[in-house]
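Complex shown without one protein chain; remaining protein chains in place.
In order of appearance the chains are A and B, and numbering begins at 1 in each one.
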Amino acid sequence: METLVCEGLSKSYGSKLALNRIDLRLEEGRIVGLLGPNGSGKTTLIKLASRLLVPSEGRITICGEEPSEITKALISYLPDRNFLPDWMNSEELLQMYGDFFGDFDEVKALEMLNNLNIDMKMPIKKMSKGTRDKVQLILTMSRHAKLYLLDEPIAGVDPASRDYILNTIINNYDEEATVLISTHLISDVESVLDEAIFLKEGEIFLHKNSDELREETGKSIDEYFREVFRC
Amino acid sequence: MPRVFSENVPIYLQLIEMLKVSIVTGEYKADDKLPPVRELALRYGVNPNTVQRAYSELEREGIVQSERTSGRYINIDAQKINELKKGISEEYIRELFERLRQIGLSGKEIKNLVNKWEENK
Partner (left out) sequence: MLGKLVKYDFKAMSKIMFPIFMVMLGLSLVLGLMLKLRLDNGWVFGFIATAFIVAMIGSGIASIICISNRFNQGLLKNEGYLSFALPVKTGTHIIAKLLNGVIWSVFEGLAVLASICIVGMIAANSKELLEAYRFILKMFGLMDKDVIIGLLHAVSLSTLELIAGVCLIYAAYAIAHLFEKHKSLVMAGVILLFIVLRTMLTTNVIFSDAFGIRPEIWLWYLQSLIPIAVYTFITWFILDKRLNLE
């Protein structure tokens, strides 16, 4: 089943064309990397999928449906910033997620938070950046969604936390869901990716299976990326 | 999470080689159960589909047998182990020859060096 389909998808902000006629199809059971330099349109694509933006042209569907409150229930979105109400603590956040998302696994989330010894009564605003990032990740990955959209999940994160995040993604693998990881830090994540999408100036430069790409180029995805995007 | 695999070669191939070596060295014996896909994926920080592909390839070669309910088991005998050993050795020797040829050694020079090296050990 295709979880994400883009047909001739374009998005402009005023005169700036951020995405240009994107054609894309993502299958379930895959972990896909959306790779490109800053400003290449990665976040725009993710926001179009989660309906934080509407297309200028073309079409985008999630599990066959146009973006709406229905598709939002199928998508678990981790933005690249602090998005939780900072006066809430972990306990309250668990309750809120459980309240709004039918597919939220409160037991799993609690287990993960306890494993990290996170103080359930501490409000977000008092947490260190690393802890806060982990809480956001745990909440996102504790849903049983069809499409996970992770926008730069490891940027600005220490190596140990990076391992934790990648482990969580692997451990959470669901053969009926797609995980789309948008990042410009490729060498850290490439061993986890089934497929790589190179997004260059708002267009899809390539979309290939990772090992096939390695076989064809004889390079790591990171190496090949640097070649393609050389300034 | 240690990086055991290089990323410029298909990871599933490296995984297959690693598993074959484990079988040849006796780490995995006949009828041993292979770890579940997810466990191996977590251990090496790789995609579960990659592990799946490696396992499927080993199944295709007859080295691994999968029982639907209980998992995957090593399916080898002495003959298969020897075949595997031979296959792996040939691969390493090919690599050795390729590299030494690259720095300008002839086949004869390579063989001499190998003998000398073995004697001094």
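What we mean here is this: a residue touches a chain if its C-beta (ideal position, glycine included) is under 8 Å from a C-beta of that chain, and two chains touch if they have at least 3 such contacts.
This is a predicted model, so every value here is computed, not measured.
Looking at the complex as a whole, the chain kept out of the display touches A. Screening A:N82, A:S187 or A:T217 for touch with the missing chain picks out A:N82. Contact with the chain that does not appear here is found for just one residue of A:L17, A:A73 or A:L110, A:A73.
Seen from chain A, the chain kept out of the figure touches residues 13, 47, 50-54, 68-70, 72-73, 75, 77, 79, 81-85, 87, 96, 99-101.
Keep this in mind: only the chains that are shown with their structure count from here on.
Chain A and chain B have Cα centroids separated by 34 Å. Residues of chain B that touch chain A in their complex: 1, 3, 5-13, 38, 41-42, 44-50, 53. Touching chain B in their complex are the following residues of chain A: 29-31, 163, 166-167, 170-171, 173, 187, 190-194, 210-212, 214-215, 218-223.
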